[in-house]
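Would you mind keeping the following structure in view while I ask a few things?
Every protein chain but one is kept in place in this view of the complex.
The letters A, B, C, D and E name the chains in turn, as written, and every chain counts its residues from 1.
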Amino acid sequence: MSKIMDKPLPNIPWQEKPEGCTAPVWRYTENPIIPRDAIPSSNSVFNSAVVPFGKGFAGLFRCDSKSVSMDLFAGFSEDGIHWTIHHDPISFEGDSEVIRREYRYDPRVCFIGDRYYISWCNGYHGPTIGLGWTFDFQTFHQSENAFLPYNRNGVLFPRKIGGNYAILSRPSDTGHTPFGDIFYSESPDLIFWGKHRYVMGTVPGDASAWQSKKIGPGPIPIETDEGWLLIYHGVIQTCNGFVYRMGCALLDRDKPWKVKCRSKYYILGPQEYYECVGDVPNVTFPCAALTDADTGRIAIYYGCADTVTGLAFTTADELINYMKQHPLEEDKA
Amino acid sequence: MSKIMDKPLPNIPWQEKPEGCTAPVWRYTENPIIPRDAIPSSNSVFNSAVVPFGKGFAGLFRCDSKSVSMDLFAGFSEDGIHWTIHHDPISFEGDSEVIRREYRYDPRVCFIGDRYYISWCNGYHGPTIGLGWTFDFQTFHQSENAFLPYNRNGVLFPRKIGGNYAILSRPSDTGHTPFGDIFYSESPDLIFWGKHRYVMGTVPGDASAWQSKKIGPGPIPIETDEGWLLIYHGVIQTCNGFVYRMGCALLDRDKPWKVKCRSKYYILGPQEYYECVGDVPNVTFPCAALTDADTGRIAIYYGCADTVTGLAFTTADELINYMKQHPLEEDKA
Amino acid sequence: MSKIMDKPLPNIPWQEKPEGCTAPVWRYTENPIIPRDAIPSSNSVFNSAVVPFGKGFAGLFRCDSKSVSMDLFAGFSEDGIHWTIHHDPISFEGDSEVIRREYRYDPRVCFIGDRYYISWCNGYHGPTIGLGWTFDFQTFHQSENAFLPYNRNGVLFPRKIGGNYAILSRPSDTGHTPFGDIFYSESPDLIFWGKHRYVMGTVPGDASAWQSKKIGPGPIPIETDEGWLLIYHGVIQTCNGFVYRMGCALLDRDKPWKVKCRSKYYILGPQEYYECVGDVPNVTFPCAALTDADTGRIAIYYGCADTVTGLAFTTADELINYMKQHPLEEDKA
Amino acid sequence: MSKIMDKPLPNIPWQEKPEGCTAPVWRYTENPIIPRDAIPSSNSVFNSAVVPFGKGFAGLFRCDSKSVSMDLFAGFSEDGIHWTIHHDPISFEGDSEVIRREYRYDPRVCFIGDRYYISWCNGYHGPTIGLGWTFDFQTFHQSENAFLPYNRNGVLFPRKIGGNYAILSRPSDTGHTPFGDIFYSESPDLIFWGKHRYVMGTVPGDASAWQSKKIGPGPIPIETDEGWLLIYHGVIQTCNGFVYRMGCALLDRDKPWKVKCRSKYYILGPQEYYECVGDVPNVTFPCAALTDADTGRIAIYYGCADTVTGLAFTTADELINYMKQHPLEEDKA
Amino acid sequence: MSKIMDKPLPNIPWQEKPEGCTAPVWRYTENPIIPRDAIPSSNSVFNSAVVPFGKGFAGLFRCDSKSVSMDLFAGFSEDGIHWTIHHDPISFEGDSEVIRREYRYDPRVCFIGDRYYISWCNGYHGPTIGLGWTFDFQTFHQSENAFLPYNRNGVLFPRKIGGNYAILSRPSDTGHTPFGDIFYSESPDLIFWGKHRYVMGTVPGDASAWQSKKIGPGPIPIETDEGWLLIYHGVIQTCNGFVYRMGCALLDRDKPWKVKCRSKYYILGPQEYYECVGDVPNVTFPCAALTDADTGRIAIYYGCADTVTGLAFTTADELINYMKQHPLEEDKA
Partner (left out) sequence: MSKIMDKPLPNIPWQEKPEGCTAPVWRYTENPIIPRDAIPSSNSVFNSAVVPFGKGFAGLFRCDSKSVSMDLFAGFSEDGIHWTIHHDPISFEGDSEVIRREYRYDPRVCFIGDRYYISWCNGYHGPTIGLGWTFDFQTFHQSENAFLPYNRNGVLFPRKIGGNYAILSRPSDTGHTPFGDIFYSESPDLIFWGKHRYVMGTVPGDASAWQSKKIGPGPIPIETDEGWLLIYHGVIQTCNGFVYRMGCALLDRDKPWKVKCRSKYYILGPQEYYECVGDVPNVTFPCAALTDADTGRIAIYYGCADTVTGLAFTTADELINYMKQHPLEEDKA
């Protein structure tokens, strides 16, 4: 049995696996937990980040406005399911050149040391990885963009690796990028980045076609005694567009660019109407996960059809065992 | 309070705004009002035009046949909600070169002076703006196409401006046009057109992304004491296709190419299943509006997913106030 | 009244035409008959082939796995509606160069003489037409690919024509082919193929736009005294992707590349949610048909949204009469 | 023998047809007549318009600057071969909304009544047809754009037809348009335009593939007793880009949208280095022609590789006879 | 030293290798041997086939007309360098359905047994491989097309292999195909074809980028004691289009789908002006080769820039040694 190397979280949102369910991940029965009009100005609320905070939970939410402008909004919850989201987007303090807003979306939040670090897709003459931090989800500071454009899906590791901060990302282009592999980079100070390493890419051919067009990291990697457990998204291009599903992988704890295991099967894909119908049909896109080290429970927050937010459950053992039962053979990667 | 400069229409279809609704436009509770198989030959009935006629209402309907051929059909209704549509498409009298039919779709109907003028997307070596008129919705006369190909969404003003007839349109290309701005043109005689003026275009970037790909005029502009109230469609291109939503703008009464105000937020978008699922998912496309000058009420007819016809309600004040509360700033347009 | 030139099949799955239904084809009321998770590994089950076998029925099913790998699975049923599908894909005996699997999908099964012949889309440096046979749906033999890449939708005739085996197919390209016409070819031995003839193509313009982008043969042609009754798929490209519908045609019995009649109207298209929503929205794709010569009944198996399998009913007379009532005029083809 | 219905021009530039030449058009032996750096700021001088003026000739030249900005420059010549071009672009008087310059290129000049009218591709929220006039090539007045965007190659007729001004043009899109047919339009006042007629389009298939991608009118049509002699450009798309060649047609004198005859063979195409090598390889693009009614001589000015200007010679009889010897059969057009 | 398994041809056109030349193929010093206007109607003469005939040589030439129509013309020569080409295209006898001409181009001629077989790219609802034969280059008979559309570059072997006729081809699509591998097929009777085998494809990455986009067979394979010597074309796509170069390979004599050796380096590419400048810049495209078994000499005929015909020389030893010195390593193919 694998062990999650993090704190216990007794109040993690949870439902037991339904009887007869053979899938490694199961949906919350009252999905979606956040509707598209959760705040007055919102067209949709999805692809959002959630962390334990105080006695409850805090989060950053991607709320596209009724002008379909993309920005980040803070929210709070006692149980991780019912959320109160601020009606105004967060604003950042920092260097005036850096904090100039073009657009912000798909946030991740990662607690390291004494504060909550935030990464997101940040418009700066094209999409790149914005970085910032907060102590209290009231005041936010924005630092340098991690990379040159064009990049998306920057996901920090929750501790330093080899003495440096570490991040996963998916280099992109200026549009609806038709390609995408996952890379790893390090930084001594969260300002200067280097030592870039290729982690893993799409799977050509038929072996694992749900991840044949592009892949990108999802929630903050979960440290286990077997390695970093990474939940990521994979995309196939059908004749009628992209389908976004979830998969998982195990990365080496010391050299996270080494892939120890990777799922050949997706672990969740669009099947419910709220996942198949919406502004962008057929999208399930994970951006955050809560974990409880005592029980191995994992609660995944994921965007549905770029419109609403869903919640799903699994455990570290479920994912790791599923990966081992249905591994992607190395020569296929 | 704004005033509609037109006749009263006491029998306008109507439902009061639902309690708690904060949106400026609300749907008829029994939508869709016209199903896809309203006549025996029809695959779909949508993007259609409705006007007061006699004691009730008349209209021109886009009925795509079961061969998916596009044509215009006349229909009549006592209450504006329940419609009887002829089983055969209308035919036109006129110059034989002009009336030759390739295809006809997306009609608008506009009463000026003594008759009902009709404009539509007309196949003539490519899509352009067809023009015609009727007194009785039984006999139809077709005149010259207003423009060279390629154009769509020709929408007449309901009175002369500066002594000339006036029209809005959206120059296009030959296919599923990936661009589109709104222009204004004048004519002394509905045959020769000129004095073309740019009115407004798409909104680049993130400021109002729902209208970032193309926009086009919808129903006949509604004259108010504050200006012409224009309901239009705006389109965003997601990785899985186009999404069509509605917005509104106020145009100067004497120089309608001057935009006085424009909504940053959309006023209605695809959210119900009959708007999100159908032959073309995620389309809400307004083509007609009834107005009652006494109350300011407006009833909007709109195509849903290129499959069925919906009805929605608002008032002149709702739209104008919403625009002023959520204006598109000028430097963003 | 037309006559089906085949054996009676008294146990054909069947429901009478619903009262008031004017369409030539009607859906089974309990659709879909096969859900996406019919076997533990399946993401979707669709585009599948069914034949009478013993006292019941056998079939080959396209089950895309949870890795979205495409393969063929054998299944059996007593009533043609409730199916037991093997959990492992079929494997083939044969020349090692030929049986190497890249991917296999969209099977058809055709009984000729003493055995069941199978054709499918077979990956061999691109998609082409795989051929094989079985006596018992337990052991399968694969022979030479019928054609060079790139081809899809190979459909055998159930008897020799002019002394040769005969096949329909749709030459394609390497991707989501944006074109496609139906061709006819012959072979003395099912190994060497030639005498290729053009049968019919897409319909330009507005005359029958549902089949304006590509067409391809569906189930094994049904021999009637009036000609070969061919059910096929037709595709239109909207601004939001392809829509796949069904049509039918009558081919000359001796020279099947001569089209005697062809439907201008589609006979079934995506309208139900299980046809409009799924991995590929808006697909109805027929791959098999059962027939009862005594009654003229036809049961059509078709893939729905590339996700589940549906069943629909008609008769030879329904289709032939519908074609004659709504014929595609020759100069339009 | 055909007759040109215009004035004599004894000083027309001229060289006799070389012995042994079987082509209907022959090049000036000292081509190109205008080099790319004819004025200090020019990157290239091409696609230009020339008319008799005073005792010599005047013209408007497309000089792309060394910033590759496109504008019109006036020039004068005694012999039609050696030109003095002003170093500054022309400027227009007129309505401030209309004369605002985005870009201007590919001019034509047409003498009607008492003045020289000018048409060109004018940037106004996309390319459209600019119109203006001059008496003296010193002062220029710009009037309303003839059409909505998007259009190119507006070419006036040198006299009214049916009491109206008349123009040919090629509706286009916003980019390197991959289609293009020739249309005809009329105007009572050069402000309002209508009565649009399709004239002729591309030739599908193999019959006349040099004009299979797009065609557009070239010089001002030349009136002869047999009809309007139109020299136009035709384009084929090879795997390495567009090739622009010249063809000719005869249009009915009273109804110029009726094509009486059209060349199946091109009459001149890129073969010399200055036509094959340059900023845009493989372009020969005619924009002007001088004619001498006494001899039937025609001198064609054409752009070469979008870089320099060439001169070529023919006669009305050469072109009309060549068209008749190698006609495009009507059912192929 | 390798040996050509064919007849001697003492009058093969020939020039010795220039001193200092290190390339394996060298050009005829008087290139091009056939100009673009070799016959009165021709725009270009290229991609043509030549064989020994009587005391001299005969050939089939692709002459694109001045309407840029593509057809085949017979020609004769005493020395293989100076050619007399008929002014009219060849016509075929045969089945009326088969001999209907859409277009014909890129011929190959192959002597087998008692006659000259011809293969070419034949328009039949798209490009496919036309087949025919002649005894005398006066009368031509056309048989069945070898394959379904879409195919190009059908090249017969000069003797049966394993008792069957054999052909190489390059499956294609309907346009300027952006992919292309070489396949092998067999036939007992030149009518029915099967036993399709993949031979070799493009080379991904940087290892041999000149053949990274598509490849196709060129002249009739030359039998040597070491294997079939195949000269083929390879294409790279630069930002400014396709570049066509020549390479060579050795195929197994009994199983020609087995590649024994393949050149990593191209053997000739566009460098001279007549190869770099023309209707399609940067094309060297081989379609025929003469061989002399006594000396090992090879004379290659190749199209230049889709405009003129060039001649180049090499020997079997030159090519085989060059391949062995610069082999494409197997794991790179």
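In the analysis below, a residue touches a chain if its C-beta (ideal position, glycine included) is under 8 Å from a C-beta of that chain, and two chains touch if they have at least 3 such contacts.
Note that the structure is a prediction, hence the values are computed from the model and not measured.
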{"item": "Selected residue (touches chain absent from view) among E:214, E:264 or E:297", "value": "E:264"}
{"item": "Full-complex contact with the absent chain, from D:128, D:164 or D:282", "value": "D:282"}
{"item": "From E:194, E:281, E:296 or E:310, residue that would touch the chain that is not displayed", "value": "E:281"}
{"item": "Residues of chain E in contact with the chain not shown", "value": "22, 205-210, 212, 236-241, 243, 264-266, 269-271, 273, 276-277, 281-282, 326, 328"}
{"item": "Chain not shown, touching residues in chain A", "value": "97, 124-126, 128, 144-151, 169, 171, 173-174, 179, 181, 183, 185, 187-188, 191-198, 201"}
{"item": "Residues in chain D touching the chain absent from view", "value": "36, 40-41, 43, 65-70, 102-103, 123, 176, 240-242, 273, 277-282, 306"}
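Heads up, the rule we're going with is that only the chains that are shown with their structure count from here on.
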{"item": "Separation of mean Cα positions, chain E and chain B [Å, integer]", "value": "59"}
{"item": "Euclidean distance of C-alpha centroids - chain C vs chain D, Å", "value": "55"}
{"item": "Cα-centroid distance, chain A relative to chain B, in whole angstrom", "value": "41"}
{"item": "Touching two or more other chains - residue numbers and ranges from chain C", "value": "240-241, 273, 277, 281-282"}
